[in-house]
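Have a look at this one.
And then chain A:
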Amino acid sequence: MSDQNSESENNHLSRRAVLAGGTALTASLFLPKNLRAADFPTAEVNTTGLAVTDDTVTIGILHSVTGTMAISETGSVQAEKLAIEQINAQGGILGRKIEYIQEDGASDWPTFAEKARKLLVNDKVASVMGCWTSASRKAVLPVFEQHNGFLYYPTFYEGLEESPNVIYTGQEATQQIIAGLDWVNQTKGAKSFYLLGSDYIWPRTSNKIARKHIENFMEGCEVVGEEYYPLGHTQFNSVINKIRLRKPDVIYAIVVGGSNVAFYKQLIAAGIDPAAEKPIVLTISVTEDEIRGIGGENIAGSYACMKYFQSLENENNLAFVKAFKEMWGDDIVIGDVTQAAYLGPWLWKAAVEKAGSFDVDKVREASPGIELTTAPEGYVKVHENHHLWSKTRVGRALADGQYEVVFETAELVEPDPFPEGYQ
Partner candidate 1 sequence: MDERFILKVEDLTVSFDGFKAVDHLSFYVEPNECRVIIGPNGAGKTTVLDLICGRTKATEGSVVFKGKELLAMREDQIVHAGVGRKFQTPSVYEDLTVFENLELSYPKGHGVFGALAFKRDETVRARIKEIAQTIFLDGQLDEKAAFLSHGQKQWLEIGMLLIQDPELLMLDEPVAGMSVAERKKIAELLNRIIQDRSVIVIEHDMGFVADIATRVTVLHQGKTLSEGTMDRVQNDPKVVEVYLGH
Partner candidate 2 sequence: MFADYSMSELGAIFAMQGFAGLILFSVFVLMALGLAIIFGQMGVINMAHGEFMILGAYVTYLTSNLFGDYMPALFGTYFFVAMFLAFLASGALGLFVEWALIRHLYKRPLDTLLATWGLSLILQQIYRSVFGAREVGVTIPDWMMGSLPLTDLIEVPINGIFVMVLAVSISIAVYVMMFRSTWGKQVRAINQNRVMAGAVGINTEWTDRLTFGIGCGVAGVAGSAFTMIGSTGPTAGQLYIVDTFLVVVFGGAGSLLGTIASAFSISQAQSIMEFFLSGSMAKVLTLLVVVGILMIRPQGLFSLKLRK
């Protein structure tokens, strides 16, 4: 992070400038569609030897197709491929079709690093859509910084990072957490919280932020318990008893993967039906994807706080869901991360077109301020800190596996990966 010091000062200056002039760049998607490659000679748009020809540009897709994380990452791969196909159908980027090289991270962090290096060094891809877990991102980060690659990272995550070589298309922790806590406090009158999570950095950091917010910024509220279980743990009866003992208003659950299934099934079996809202179950880790494994009937009535739900009823989203199902089958569901992954190629396209170049340095420079009005989640904008301004929503889980949106922030929430007062 040594290179960051000088940059953050610039960022501060330019933020206001971009905010002011932001609208001028709105709807980069609606730039003339028939940009012709001939207008953008390869020698000019690619001065750093990337895999760009007169007709094509090659990017990388780097997710786990095998191993334990394949469950989660499949949706992201599908979304990215859909976006690429749609972009190509519109004429590509600077008149060039996007081709992609897909690599399997195999749920193994050294493999991620190895494949990232392959994509950047051997394949010279112009950008990479990829990674899911924090660990995989941390593993590839030095590779991207060393070889000056450009990564679009889709997952909501713990924050505490701001790499010049990454655009974070998912929410960082404060964006996702604070609005939901305030909502449950203000509309449901919740005062006491039991924090629960799988034992790794994202749940721990998120719960830390949640605790700080509850204790310092929410009057009269308290945390009555905080607990972590190993990844893959399947026995939650003990913690359910502890929850009973503490009688919290809210169970704040950041359980991931297979543990999720076990947790919700055992919760309901123990007589704590989320639908009864005694206590309220609020999660930031269960998207529509996870519900498929849990079973809608087992989680119905829980609340999830994130930026996107498949049931959002705006035109962008209806079109997106339709296209997604056409491409990948009718019985597919789309979660928050999948949507964020879908944004990656579009944001990159917008940045490239704004920069008029595929060069990473120019794309990086062009990225802050990029806006998408066509995003399924609605309007988003890239912040100087490479995260997205986005709305945060609360959804109530239904028995059919979908969320019903019950709350949405009025304004875009500013991303704040290094939140003051939450450290």
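General remarks:
As a working rule, contacts are C-beta pairs under 8 Å (C-beta built on N, C-alpha and C of every residue); 3 or more make two chains touch, one makes a residue touch a chain; residues count from 1.
A quick word on the picks: all candidates are chains of the complex that A comes from, given by their letters.
Please read these numbers as outputs of a predicted model, since none were measured by experiment.
Which member of 1 or 2 touches chain A in this complex comes down to candidate 2. The touching residues of chain A, when paired with candidate 2 in their complex, are 65-68, 70-71, 74, 199, 227-230, 232-235, 237-242, 244-245, 257-262, 265-266, 268-271, 273, 289, 291-298.
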